[in-house]
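What follows is a short report on a single structure.
All protein chains but one are shown at their positions in the complex.
Chain IDs A, B and C follow the sequence of writing; residue 1 opens each chain.
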Amino acid sequence: MPDYTPSREDKFSFGLWTVGWQARDLFGEATRPVLAAVEAVHKLAELGAYGITFHDDDLIPPGSSRTERARIIDEFKQALKETGMVVPMATTNLFGDPVFKDGGFTSNDRSVRRYAIRKVMRNIDLSAELGAEVYVFWGGREGSEVDVAKDVRSALDRYREALDTLAQYSIDQGYGLRFAIEPKPNEPRGDILLPSIGHALAFINELEHADMVGINPETGHEQMASLNYTHGIAQALWAGKLFHIDLNGQKGPRYDQDFVFGYGDLLQAFSTVDLLENGAPGGGPTYDGDRHFDYKPLRTENMDGVWESALANMTLYLALRDRARSFRADPEVQEALEAARVAELGRPTLGEGEGYHELLADKSAFEDFDIDRARDQGYGFARLQRLALEHLLGVRSAIEP
Amino acid sequence: MPDYTPSREDKFSFGLWTVGWQARDLFGEATRPVLAAVEAVHKLAELGAYGITFHDDDLIPPGSSRTERARIIDEFKQALKETGMVVPMATTNLFGDPVFKDGGFTSNDRSVRRYAIRKVMRNIDLSAELGAEVYVFWGGREGSEVDVAKDVRSALDRYREALDTLAQYSIDQGYGLRFAIEPKPNEPRGDILLPSIGHALAFINELEHADMVGINPETGHEQMASLNYTHGIAQALWAGKLFHIDLNGQKGPRYDQDFVFGYGDLLQAFSTVDLLENGAPGGGPTYDGDRHFDYKPLRTENMDGVWESALANMTLYLALRDRARSFRADPEVQEALEAARVAELGRPTLGEGEGYHELLADKSAFEDFDIDRARDQGYGFARLQRLALEHLLGVRSAIEP
Amino acid sequence: MPDYTPSREDKFSFGLWTVGWQARDLFGEATRPVLAAVEAVHKLAELGAYGITFHDDDLIPPGSSRTERARIIDEFKQALKETGMVVPMATTNLFGDPVFKDGGFTSNDRSVRRYAIRKVMRNIDLSAELGAEVYVFWGGREGSEVDVAKDVRSALDRYREALDTLAQYSIDQGYGLRFAIEPKPNEPRGDILLPSIGHALAFINELEHADMVGINPETGHEQMASLNYTHGIAQALWAGKLFHIDLNGQKGPRYDQDFVFGYGDLLQAFSTVDLLENGAPGGGPTYDGDRHFDYKPLRTENMDGVWESALANMTLYLALRDRARSFRADPEVQEALEAARVAELGRPTLGEGEGYHELLADKSAFEDFDIDRARDQGYGFARLQRLALEHLLGVRSAIEP
Partner (left out) sequence: MPDYTPSREDKFSFGLWTVGWQARDLFGEATRPVLAAVEAVHKLAELGAYGITFHDDDLIPPGSSRTERARIIDEFKQALKETGMVVPMATTNLFGDPVFKDGGFTSNDRSVRRYAIRKVMRNIDLSAELGAEVYVFWGGREGSEVDVAKDVRSALDRYREALDTLAQYSIDQGYGLRFAIEPKPNEPRGDILLPSIGHALAFINELEHADMVGINPETGHEQMASLNYTHGIAQALWAGKLFHIDLNGQKGPRYDQDFVFGYGDLLQAFSTVDLLENGAPGGGPTYDGDRHFDYKPLRTENMDGVWESALANMTLYLALRDRARSFRADPEVQEALEAARVAELGRPTLGEGEGYHELLADKSAFEDFDIDRARDQGYGFARLQRLALEHLLGVRSAIEP
């Protein structure tokens, strides 16, 4: 059997709030004890992760005194030092405190908006100090349940204002941070602003410092909107905006499940890993940031189950990486890709130097087009799909185990 | 009882393919006869519509000879002239013919891509001749069922290439057309490219002639992805990209239902009309194009039912317009909007001339922020929601009937 | 304007946990204070409700001493007496305590199953004492996220065992309770057992005391599974099993929203009220239990918003009842129902005394059937739909306001 033990080189990271989730939900109380950040760092390092990420309030309980805050940060740094773990990303909790019940940057209450920006600034300072390169914005409470109670255009103005201000701050401080927006369609708000990868990408184009802002798409969030996650990150890569990634599992449009990566749409997890690791069939850039898991261990589990599931994220990723490489290395797959003309799509539709004039003049393109051939041909996608599934299942393999 | 008889001033338009749908679906044969375009024009005019739109193949059956084509166009023009109906928008059928089974602009077969561009060019000529101002692109077959068989980044390159080429063509011909992309998440493809308003807006930013390209969002398409349609068109308006609109009804994520406008999420239909007609509560631009219905009359109906449902779209829109005006005119609503600080969101979070320096220096924003007040306050959205529903139902009214 | 002030005769009831919800969710802390049960009783009575319902743990905080328990019950009874409010239904919380993380009746841990039955017995005693007629079972934690970890057939055996035992207990105590199962497809478990009205009805057929067990369907729960709530309660009425009802609002398959009744699918809320109040167009039994709201006031609201929304449930119901009566009373509707042959469906397909022999012998039924007439006819549903919407909106009315 192959060895899928994760190592630092695999660049796996976890949110502190994931393994630290106490499993309190809307319908029930916590089933697990508090997990100290320091313990999380050590345990994740031991399992093979290389990074840990956090919200300000995960690391430093709200209401901590200045002294407590300093002590917590020191201990956290010490744990990072001892384990060699890094903090590739950090973010702000603008959703847990009742003050954010109508959002942070887009609350109808202006004083809340000001408070929210300040809260982010404080954690940006800490994140930079801890070496974070990406700063994530998940606006889980930016949204509404009542259409007439939220002016979405003004809300987008305020969202932009907040990000422009914070980007300027980060630039001026020389933090070198890249911002990443994390879209989500709904929950906990009835409808959340910037609900999908597309909406976030479109929004970024309107920002003052658009170049330093990208996205942090989460598998389950897109799938809650019936959207294809692999397609979504491909569009983000196309736009040069895949700054970070949140991997997990989800079973379609329902409550946010945050399952272990792959424990949802396994076929799409395969194509996601294939894209991240191998790029497009015709080549093109891949993703080289940390492979970040944003999941929730099942509420039925105790801490053994928490670590079991943390490990499961990483081993599954490694297994899928292996299978995706096997898929690409298989000569029959290469032949099937060729037959399906997957790479041909990389070839421009117009010829070298051709414009619409020349296209109009080309009778073979329209007037004399052999349409019946084009109608009758099979595209060979069924075969590619079968081959992909066989590699995914390990029924077929083209690499040394 | 109020009179909701539509008139030309209301700018209602219909796709020829809507009232002309013969009700053939995946599971069954046509239940209605062919409807002649000329008859559609006359009948819609009689009902109070002002415009009609078409796909090339709706108007001119594929395979028509040059002579037949000319005759059809002449008769259509004559009908427009007799009725005063206009053609505000037109579009291309790149999905019905088997040749497009893997898409038009993004087919893996390059010759199909070339054919598709040519097919559009031909209909752009006709559309300009008929006076269309908007040309819609719905890429219903641009997508995939098999992730590994479609290189999405190349597909987006090809999509862009096609639109850039066609935009240049329209510009050079002096047609003055504006292009509008119509997003859809899935069906008939497993996953369609540019699946939501957001994805389309983001894509447009990458186009050569981005200024002449906007979107044509359809109510049901967004709701199939559990997205809030009103929020979506608000983001499009914010980006200056709401070039056209397709109104209909849908009951959440399931097959594309194309019900009569409002016969799905009626509350959202209300907020949609309120936004289109009255703009944001704090003001801001509204939509002034044609109110276009893209729906399918129920398959159980004969032609009587077709016209019944065509009329229902318009009368419902007028009723909602009336109710939305009443909502805005109600002093209690004004008071409730004020209490909910809906317009306050239009006020910048930072003061005049304020930057992050000043915000940092403002202790009232963070260190001395009265967070308990902000936590305890109620936002008054429940009241606004109740008032909106009462106006929608006509239980409360602030205008002369 | 019509008066939609609720009164006791309207039989509206609320869960103590609805107006008492402190708005703590998976992502954030409580935004509202504790609401005393006694205050809830008084306030709801004042608003026009006639009943209040509860889970054991809503009324009596877990961990209360025997004395505290007695005191709470006394005060609650006193409040009921002072206000004339009744307790038409009660239920058990088998989901909040961590002990139920794998369910109550179907936990893999047998000792938990035994504890769960005992917990129910204790509250059944109290409920009977308080005059409840219906006892609800919502098994929100009975389910799984991991298919191979739950033997569904054994789980159904245990579910049946628990209900059979409890039914016997209630019978022997002479409580006269009727049990009502409340289905839900998912959340908080990945998949919940008895996920829809249908599954619960089918399960009931296997129970020892099936005659005393019915269902308590919730609007939003069915709609989370894309199911038509009105159809569902119609099937329950058909089976004689609509023992209780939970009304609220939901926007399709997503997290459980528990909006105010009607603030989701408003058209379906109309048909629901029409069915409950007026029965089938051809007649048939209606629902005569309490109209029970199981909703959650928006988390953005303070207690003013809570009472605002509680009232909104009732006034909307009354408005819909009025509009449904108007719909039925309208001669044009009657004519349209006749034309659409809605009541004709009540007529048996076979004639009096006819069996398949006679049907086979009737050539007009098949060999000589005028199939073209049947193919070409329109069913007139579009007209009925328009008329229903016009009555719903009050654009058309057939009754005195």
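Following the convention adopted for this analysis, a residue touches a chain if its C-beta (ideal position, glycine included) is under 8 Å from a C-beta of that chain, and two chains touch if they have at least 3 such contacts.
The structure presented is a predicted model; accordingly, all values stated were derived computationally and were not measured.
For the chain that is not shown, the touched chains among those present are A, B, C, taking the whole complex.
Residue B:E187 is the one among B:E187, B:E208, B:E354 or B:D376 that touches the chain not shown.
Note on the undisplayed chain: of the listed residues C:V152, C:M303, C:A329 or C:A398, the one touching it is C:V152. Contact with the undisplayed chain is limited, among A:E39, A:E301, A:E344 or A:D362, to A:E301. In the full complex, chain A touches the omitted chain through residues 1-2, 4, 31, 223, 226, 251-254, 260, 262-267, 297-298, 300-306, 308-309, 311-312, 315-316, 319, 323, 375-383, 385-386, 389, 392-397. Residues touching the missing chain, restricted to chain B, are 23-31, 95-98, 100-102, 140-141, 145-146, 185-188, 190, 224, 251-257, 259, 298-300 (touch as defined at the top).
Touch with the hidden chain on the side of chain C covers residues 97-99, 101-102, 105-106, 108-115, 117-119, 121-122, 144-158, 161-162, 165-166, 168-169, 172, 185-186, 190-191, 193-203, 205-206, 224-228, 230-232, 234-235, 237-239, 253, 267-268, 270-271, 274, 280-282, 284, 327, 337, 340-350, 355-356, 359-360, 362, 365-366, 369, 371, 374-377, 379-382, 384-385, 388.
We take it that only the chains that are shown with their structure count from here on.
For the copy pair chain A and chain C, the superposing rotation over Cα atoms measures out at 180 degrees to the nearest 5.
Looking at which positions face the partner, chain B and chain C present mostly the same ones, since more than half of the interface numbers are shared.
Averaged C-alpha coordinates put the centre of chain A at 30 Å from the centre of chain B.
The mean-CA centres of chain A and chain C are about 38 angstrom from one another, to the nearest whole unit. Chain B and chain C have Cα centroids separated by 36 Å. Residues of chain B in contact with two or more other chains: 226, 253, 267, 375-377, 379-382, 385.
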